[in-house]
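Not every chain is included here, but those present sit where they belong.
Each chain carries a letter (A, B, C and D) given by its place in the written order, and its residues are counted from 1.
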């Protein structure tokens, strides 16, 4: 995937990331997934959660994104509990999970338009460019149900090009992507981090060396 | 017995018959008894099951630990 | 005074405290429950005179009315417990609410079935669409809705919250439902079928009724205690005090 | 454009692409109306007597059936997750969804009901009452229904469960709606019934969205 233009929008965000977890513990069905976890995530970090299936990566990610309140401990954004400053936090982080929130009857363009509706500064032109960059040029007006698995994922990932948030939380973003797509995404994550952004992902995929990459291993005790 | 004089019915058969309404009255009281009984028995059985299950689990855990 | 209330509230929020104290209280509830129910039943069945209009079938009143009253107040209690859970996140309240639902539903069922059976000799039919009967039927539906919703949820947390939200919505609606059904009923049905007026009830009929009402409420308390105790054991099964408790029972 | 208006717009576009979404409730309404003369008695005098009640029952069932899909699709494809993640007001979202639902079910139904009432031989005097009672009543059906739909959104075989949860709450609306039409038919006053519906509408407009928002949050901890 050629990177056809400078990613100016990466520098649009002004806030920086300061997310921390304090003594976070979580158990499901009598099994402790993680216990008294401390974590501090800052500007320029690229953190990959790794661990075997069922280790609790998704659970931790959702909990850090503020989408799961069923745990002990506290998650803070700039020193405040995320539930107390949720609106503020929500505008500074992007969460893309297993489910892509893509409506199958709508076209990629219409889907993107919905995704960015909270950011009035995003222009229509940006959407077209983003789609072009994820090599979906020519598919702008095809209903998403006619796209292949990987193409649908690209629509979801196009958000990474347009929403100006410093923190990205991504659950298995490489799923269904082809080789070129994987390479592009890796490069894009690296650029985001080097521009002062922060990335938190789970992936079973071995990331190439990116400066700032840190791995956190879950579920080794099992 | 002294209460006898307050009894409404003259005989036990009368009592059962309830003046033609025996069926309805006894049906009501019977169903009520059943429902109350079920409501009492259910939590007792549930409790027994729960305790059995938990003690068995704990015993197994202990065995595994040692 | 305020401090004492607050302390009581906090203690009620503690499952362990509840479990231990309810074990002590239970006998003090069970004995009067059995007593009141026995006395009330025998008195009502054998000692009160028959109604001059309805004959002996009126003896059904000693179940019907207590069950009907209880079914209605149980719903309110369930909804209030749900609200306590939603607002203060007190888990005990959720467990109490979950315990009340099936009990309330079964008393509601009792009121309906005894009413129906009573209707046959008095009105000549098992069922009429009278205001009180209809709103009782709707109350049963509300109970079923709450129970079905709680069952259908995968996670216990969601089940408790969903049940609480629904029972609160239902609680807001109950007066509206009752009002509308009564208004509808007076519209369609002139008062041909009427319950016996409470005010005209003779003392000798009223006293056993009051005893039975007390007995039913006590029974309700006992049943709620029993179920909530099970809930406590289940939800706290991984806590040390439950483990020790189980251990001590196993050792015995 | 805020996320709420974007969602309303998106849902309306989806409804426009799937005409089934708003045509089907209408067809169902029509069919239930057609079942009665067939199953009970096609005598016009008899029909004219039961018309008011049957039209209202049919409208209620049609709304009920269309409710199942209200949040389900959003839960399954991750749209709701993105809503929760966005930190925007769930109250506004709930109202927006109900508004769209009413636009594609209650409104067309209200517009078409007078035509169908012809088939049931509704007395001439009752048409305006039918129209206005539906105009006031169907939004209440949507509002209360949304509570049930939100509660059962994450549940398998939610459709019937939804009916179970919602039907008792619908009874007052049914009673007052049907009775307004019936009274109009026998040339009696029906302002009281409409007044009841109007005040119930106000009540549910202020309370139901809270319940919906709370119920939707249940999906947080999945």
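Note that in this section contacts are C-beta pairs under 8 Å (C-beta built on N, C-alpha and C of every residue); 3 or more make two chains touch, one makes a residue touch a chain.
No experiment lies behind these values; they were computed from the predicted model shown.
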Chain-type multiplicities in the full complex (formula in displayed labels): A x2, B x1, C x1, D x2
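We adopt the following convention: only the chains that are shown with their structure count from here on.
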Distance between the centres, which are taken as Cα means, of chain C and chain A, whole angstrom: 50
Chain B-chain D separation of Cα centroids, rounded to whole Å: 45
Between chain D and chain C, distance of the C-alpha-averaged centres to the nearest whole Å: 32
Chain D residues counted as touching two or more neighbouring chains: 221
List of chain B residues in touch with chain C within their complex: 3, 6-9, 15, 18-22, 24-25, 27-29, 31-32, 35-36, 38-40, 43-44, 46-47, 50-51, 54-55, 58-59
Chain A-touching residues of chain D, taken from the complex the two chains share: 1-3, 5-7, 10, 13-14, 17-18, 76-79, 81-82, 84-88, 220-221
Partner chain D, residues of chain C touching it in the complex: 86, 138, 141-142, 144-145, 148-149, 152-155, 157-158, 161-162, 165-166, 168-170, 172-173, 176-177, 179-181, 183-184, 187
